[in-house]
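Report on the following structure.
Note that one protein chain of the assembly has been removed; the remaining protein chains are unaltered in position.
As written, the chains take the letters A and B, and residue 1 is the first residue of each chain.
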Amino acid sequence: MDFRLHSAKSADHALEIAASLKDGWRYVAGGTDLVIQLRRGVRKSDDLIDLSSIASMQGIKEDGNGFELGALCTHKDIELHEGLSAAYPALRAAARVVGGHQIRNVGTVGGNLANASPAADVAVALLALDALIGAKGSNGSREIKIDDLFVSSSKTTLAPGELIEHVRLATPVVKTHSAFLKVGRRKAMEISVVSAAICLAFGANDICEKARIALGAVGPRPLRAKAAERLLEGAEIDAGLIARAAAQARAECSPRSDPRASAAYRSKVVEGLVMRGISQCVGVS
Amino acid sequence: MTTMHELNLTVNGEEWQLAVKGAETLLEVLRKHLTLTGAKSNCLEGECGVCAVLVNGRVVNSCILIAAQCNGAQITTVEGLASGETMHALQTAFLNRGAVQCGYCIPGMIMTAAGYLKENPAPTEEEIREGLCGTLCRCTGYTKIVEAVQEAAQTMGAK
Partner (left out) sequence: MSAPKEFEVVGKRLNRLDGEGKVTGAAVYASDFTLPGMLHGKILRSPHAHARIVRIDTSAARKMPGVRAVVTGASQKLNRFGNFIKDFEVFANERVYHVGQPVAGIAADSEYAAEQALRAIEVEYAELPAVFDVMEALDKAAPLVHPDWQSLKAAPIIVREGNRCSRTVIKVGDVEEGFRNSYRVYEHVFRTSPVHAGYTEPRVAVAQWTASDQATVWCNTQLLFDTQSTLAEIFGIPPSHIRVIVPGIGGGFGGKLRLGMEHYAMALARAAKRPVRVMSSSEEELTAALFRQPATIELKTGVDRDGRILAKEGRIVVDAGACSGSGPLVASTGTMILAGPYRLPNANLEGISVYTNNHPNGSIRAPSGPMPNFATESQMDMIAEDLGLDPLELRLRNILREGDIAVNGQKMTAVGLEECLDKAATAIGWDLRKPGPNRGKGLACGWWMTSRGSSGSYLKLMQDGTLTMMVGVVEMGTGALTGAAQVVAEEMGMKLTDINVVSADSLTTPYDFGSQGSRTMFAVANASREAARDLLEKMRTRAAKALGTDEQALVMRDKAFWSDEKKITFAEIAAQANTAGGGLIAEATYIAPAVEHDASRVQNHFSPAWPSPSFHVHATDLSVDEVLGEVTINRYVVAQDVGYAINPTYLEGQLEGGAVQGVGQALSEEIIIANGHVKNGNLTDYKMPTAMDVPKIEVILVTHPSVAGPYGAKGVGEPPTIQPPAAVANAVAAACGKRIMHLPITAEKILLG
């Protein structure tokens, strides 16, 4: 592992540095994914632009409209933020099962998104929460719907040089419930074999008004089971519907076999996770 | 690629001014520049925790942390945990509860526990197990380690 490290003082400074470098550079924040990739040689970079000391990208802000998570906020910051945890238990649940405390203290939400692993836990949770990704590039700032961010494993729609500045989450409507579940071979220190994040908003008479089902490690990117969501929306959710939605979610996946699990297992447990996740949300509603 | 970075660190209360390469990790700086070998080297991928130290009070895996990102930070390693001649409550409890076998993970385990207890000073057994999950021990099966952390938490809480 060898590279030059360029310390950015601000987002604009980072963009400036990026513009001055030849191809092959990367942004780095916590580095918990990138350093490993560089050391294994699966990725090679001569130059890293260090975002970690950019003050404007730290911390979690809360206002009347919702939450703004600086891209540099860590998994631990998410876990310990009471307002965010109360609003979106799924996000806290996802942040709490990423690596051990050592990783959660360093790994950032921006890095988790930009790394674009199909198994990224926080990314899957944010996908279910309709997060907006604030990005800044040479053409200025824009907000990207999270569902439009991911392309495939380690590929996003961010333009070359564009960086993630923040993640925005709207304040949940009154009866919103969310859950995050994952399976792995161990009870900790697991890259998800399958993960599922569910977020359901209920209107009067317990009718589900909005449903989001986001799934990890069952396709080339964190994906939404949109047909399953449509089954739930506008309906009163009962056991039969939960089973149908879970089966539909399974049908929307295209899992692969790898040393962690077979496609058949992933396919089977994704249905179980979705069923459980919806039941959890309905149970508290 | 020999661009050097100025790195100012406070390690176990001592101030250091160093020049490091961009790709050097905090573990390399501690072990090679400072010859503090308490933090151990194993997987170098953040999976085992034997290299755990505190950076500004939070536990991190020093093997995957780029050192230059720590400029200005306060670092505590296992060597800096005791106050003078008096061992830290975690060190005493690990020793007295028989929680140490080969000892290779122990510096990392103790620092992991130290970081976790700052966050949760009175944990249950289950919470301790979650708090330590990022650091692997092959010798002990964790039973006596969990007991030691429980005992240390009580000692620390009583003070």
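In this text, a contact is a pair of C-beta atoms (placed from the backbone, for glycine too) under 8 Å apart; a residue touches a chain by one contact, two chains touch by 3 or more.
A quick note: this is a predicted structure, and the numbers were derived from the prediction, not measured.
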| item | value |
| --- | --- |
| Options B:7, B:67 or B:110, residue touching the unrepresented chain | B:110 |
| Which residue of B:7, B:26, B:100 or B:117 touches the chain not shown here | B:100 |
| Footprint left on chain B by the chain that the document does not show | 31, 36-45, 47-48, 50, 77-79, 81-82, 87, 90-91, 94-98, 100-107, 110, 125, 128-130, 132-134, 136-146 |
| Positions on chain A where the hidden chain makes contact | 1-2, 40, 100, 183, 185-191, 259-262, 264-265, 268-269, 272-273, 275-276 |
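Please note the rule applied: only the chains that are shown with their structure count from here on.
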| item | value |
| --- | --- |
| Residues on chain A engaged by chain B in the complex (per definition of touch) | 1-5, 7, 28, 31-32, 35-36, 38-40, 46, 48, 50, 52-53, 76, 80, 99-103, 105-106, 187-189 |
| Residues on chain B engaged by chain A in the complex (per definition of touch) | 1, 3, 5, 21-23, 25, 44-47, 49, 52, 55, 58-61, 64-66, 68-69, 71, 112, 115-116, 119, 130-135 |
